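Right, chain A next:
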Amino acid sequence: MLGVLRSMLTTLSTTMRRPVTRQYPESHRPIPERERAFPLLLWDHGVDEPYCTGCQACERACPCKCMTVTMKDNPRQAEGTSKRRKIVDTFWIDYGRCMRCNICVEVCNFDAIAMNNTWTGIELSAYDRHDLVMDLDELLALSRAGGIVPWAEYVGEENQKLPPRAVQAARTLAGRGPA
Partner candidate 1 sequence: MMPVLGYWFGIAWLDAILRLAVIAGVMTVVVIFLTYAERKVIARVQQRLGPTRTGPAGLLQGVADALKLVLKEDLRPTTADRWVFELAPFMVFVPVFLTFVAVPFTRDLGVRFLSLGLFYIVAVSSLNIVGFIMAGWGSDNKYALLGGVRAAAQMISYEVPLVLTVLGVAMVASSLDIRVITERQDVVPYIVWQPLAFVVFIIAGLAEMNRTPFDIPVAESEVVGGPTVEYSGIRWSFFQLAEYSSLFVLSALGADLFLGGYIWPFGSNPPGWLQLILILVKTSFMILMIFWVRATFPRLRIDQLMSYCWKVLIPVTVAQLFFNGLVLVYRWPDILLLVFSGALLVGATAATAVAVRRAARRPRDAQAVRDRRLQYARGA
Partner candidate 2 sequence: MSVEQWVFYVLAAIAVGGAAVTVFARDIVRAALGLIVALLMTAGVFVLLSAEVIGLVQLLVYGGAVAILILFALMITRAREVTYRLDGPQKPLALLAGATLAAAIGVAVVGTVFPTNTDHINPVGFVEMSTALFQTYAVPFEVASLVLLVALVGAIIIARQEERQ
């Protein structure tokens, strides 16, 4: 009988504590800096074009084959406004297949892809799974609007004592924009 009473006291004590649940759509919990939602492409505001050159390293490294990338000659290199010889032509990521393993970020030579660490990457829902296939514009939209910046820009010049590449991997994704 004492055990039963002890159980009841335990439940009584938790009744006195503060609820741990949240009113979700109204109140978001802060998500950590390293949050890995779905991969996004980054926008080079300096040159006003994507960082991505369409080299397909991520496509080859993707364990679930959710990416399709094609490359083209960069017309702006001919104009002289950009140093990139090649640039991404089309880029699709099927968010329905992506397993958010971060490997694409690790293999990217241009720091052109990052895992979305804002709520926009988490609150994804669609009535049709085809709506989860993102094209280049959609992938670039957040970065273009300043919602996510490359880690190098984010931490600033003075903090860039770059650790070995593998160590740094997670950091390359970081950097939430102002809002």
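A quick word on the picks: all candidates are chains of the complex that A comes from, given by their letters.
The rule is simple: a residue touches a chain if its C-beta (ideal position, glycine included) is under 8 Å from a C-beta of that chain, and two chains touch if they have at least 3 such contacts; residues count from 1.
Note that the structure is predicted; figures quoted are calculated from it, not measured.
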Exercise. Since the rest of 1 or 2 are in the complex but keep clear of chain A, which one touches it?
Worked result: 1
Problem set entry | Contact footprint of candidate 1 on chain A as seen in their complex | 1-4, 7-8, 10-12, 14-15, 17-21, 23
